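All protein chains of the complex are present and in place, except for one that has been dropped.
Let's turn to chain A:
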C-alpha cells in the first residue's frame, strides 16, 4: 500500500516551514548574533565626497584612543597588494581608496577596536584631506566630451565607457522597420533602486595561526563563489578557507558580491590573530553595496496595421557606478537584457547597449532578478502598451495576437533564447476573468463621465530562470551548475546538503519535500543544511531564482541515485533479482507478489547491517546538476487603479497575479514568494528609488529618505495559477522567486498610464510619485527621469 504523499510532506504539500521554529522564538542565527571568544570589532570610514583626490590621511588621533587595535588605510592595503580586488565582472574595485575616491560612501579606512562604539569614535578621529574633483552622476555626463576620467587607475581606459555591446539581427531588424505601417517609440528610465534586505552585510573573520585556517562567517548568498574569490584575493589555499553563511536576513541579490568590508575584516584577523567582526550600518549598506537597475532605454517597435509586431529595436545606456561589479554571467555585458520579448513571436530584434562609469556606488546586482531581466521585461511591457495605444488596439488583444502559441514550442526568440513550454493565452484569460476585464472597461468609461480616472494595466512575460547551463553561463569562469548530497542514516532518517543558500525561501522545508517525493522518507525525517563550504557540496548559491531549477533538480537526482542503490538492497532482502523488484512511494515489492515488500527504511538499515556480498556499504551520494536549459515561467499581472486628478495620488483597486511556474513543490511557499515579489514591484512603481544630487550625494541613504512600503500602503493580492510543467526539469518545476518583481512594475505603471489615456501623456518614469502624476496630468506632458542632455558645469 503506497504512502499518502501529502501526509508525509511530499510534493504539493503546503508543509509549514521547519526554519520557522527557530525564527518565531527569536533563535535565528544571523551573523551579528555570533560571538567568538576574544572578538574585536571593525568599523569603516567612508568618503563624504563622490569624486576627490586623497591628499593625505592622518590616523594618529585614532591610534591614540584606548581600545583601538588597528587602523588600516589604502596605503597599508597596497603594501600587501590588497588595495584593489577583482570584481565578478572582470573589473577591479578599490578595497580601501589609495589615489582617489570615486563615489560617496567609498571605503577609505578601517578601525579595529575592542568594541564597536570605540571603533566608531576612532573613525571620526581620522583626518582625511580631500581635493574635490568634478562629479559625474549619469551616463549622459559620463559620455560628454571632456568629461573627467573616473577610472584613471586603469591603463587602457581613456573614457568612461565600460562596454559597448550588441546582440540580435541588425539587418533583419532594419528590414522589418522598412516594412512597418507604424513605428511606435518610447524612451524610459528604470531608476536606480537598492535591494535593501533588512539585515545589512557583515562578516566575522577568524584566522587561526596555529592551523593556518581562515573561517569567515558572513552574509553571502553564494559561499562557494566567495571562497574562490577569497582564495584569489588573499592568496590563501582553498582548503584553508571555510566560508559559513548563517541565517540571512534577506538577500535579494545584495549579498552576492564581494565587498571591501569582508576583505578588510579578513586582513585584520590575519594581522591581529583575533576574530574580527564587521557589521555594516544601514547607511553604509544603502550607499555602498550593490544597487539594481539604473538603465535608460530608447525603444522602437515596427508594427503592421493589423497589430502584428514585425521587429523591435532597443538601445540601453546603463549607469554602473565607479566600478563594474555587476553580478552576472561573464559573457553577457548587460546581463540577460536580451531576454526581452521572449513571450512574443517577433521575427527580428536588435539590441545595442552601452555601460558607463559614474561617480556612484558600484554593483548592478540582480535585485530579485535574473541579471537585468527586470529592466528587460519592464521595457518590453511598457513598449507593448504604447504600441497597442498607437494602433488603437485593446492592450489584452494586442498581446494575445503576438504571443508565442502553445503549439509553437520549442520556440527560438528573436534574440536567440530557446523557450520550451507555456500556455500564455490561457494565463491571460485566467487573469482577465479574475479581474473582470470587460466590466472594468465599462466601469472606467462610466467613471470618466463623472471626472474620475480609472485605469487597468497588464503585464505578461516569460523570463529565463535557473542559470546555467554550463555551456553559456559562468561567473569568473566557474560554471553555473549546482549540487546536492544526501546521507541516509541506518534508521532511514537523513541529512541533505546543497550548494544553494536560503535567505528566506524556505529550502529547509522544500528540499526535504523533494526527497520525500522521490524516496517516500517523511519530510520530517530529513534535516537540510546549507551555507558551510566545509560540509556543503560545491554550488553556485542562491540568486536569480536558480535554486529550484538547479539545486532542486540536484536534490531529485541524488534521491534517485539513492533509490537505485536501495533497489539492490531490497532485492537482496526480498531474495529476488533486481529486475523483479517494483517501486511505489516508500516501498519496494516483488512484482509477482505485491504483498512481499520492504520499506526504504528497511533498505537503509540493510545498507549498514545486512548488505549483499560485493555491494559497497552505506547509503550516501552526491549529485551535480547541469541543467540542459533555463526554465521559462510565465506570468500575467493585472492591476486596476484610480488616479486622483486633484493630487496625483493613485490608489490600487485590485491586483491579480497568474503565475505558471510549472509544478509547485510547496504551494504555500510559492504564494509567499509571489506576494513578496508583487510588493517590491509596487514599491518600485510607487516610491522606492535611489537618486543623487549634482554633487553625487546619495539621496536615499537611510529609511527616512529611501521609502519602502509598509503594511499600510501595500495592496492586497489575488493569486491564480496555471501549471505547465518544465519539460526538462526532473520534477517539472520552474523558477518563481523573482517573477512578480520582474513582471509586476509594468502592470502598475501601465494602469496609471491607462488612467491618463487621452490626456496626451505617454510616459511617466518610475516611481510614479503623486507630484509626477499631478504634473503630467496638469501639463499634459510626459515626465522623464532622463537627465538633461547638457552637462552641468
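Convention: contacts are C-beta pairs under 8 Å (C-beta built on N, C-alpha and C of every residue); 3 or more make two chains touch, one makes a residue touch a chain; residues count from 1.
The rule is short, and it goes like this: contacts and distances are computed from a predicted model.
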Hidden subunit of the complex - UniProt protein name among "Multisubunit sodium/proton antiporter, MrpG subunit", "Carbon monoxide dehydrogenase", "Peptide/nickel transport system ATP-binding protein" or "Glycosyltransferase family 4 protein": "Carbon monoxide dehydrogenase"
Touching the absent chain when the full complex is considered, from A:282, A:426, A:487 or A:720: A:282
Given A:252, A:415 or A:774, the one touching the chain that is not displayed: A:252
Contact residue for the chain not shown (choose from A:498, A:679 or A:724): A:679
Selected from A:4, A:20 or A:273 as touching the chain missing from the view: A:20
Contacts of chain A with the absent chain, listed as residue ranges: 16-17, 19-28, 30, 32-33, 35, 66-67, 114-118, 196-200, 247-252, 281-283, 503-506, 668-669, 671-672, 675-680, 702-704, 708, 710-712, 714, 716-717
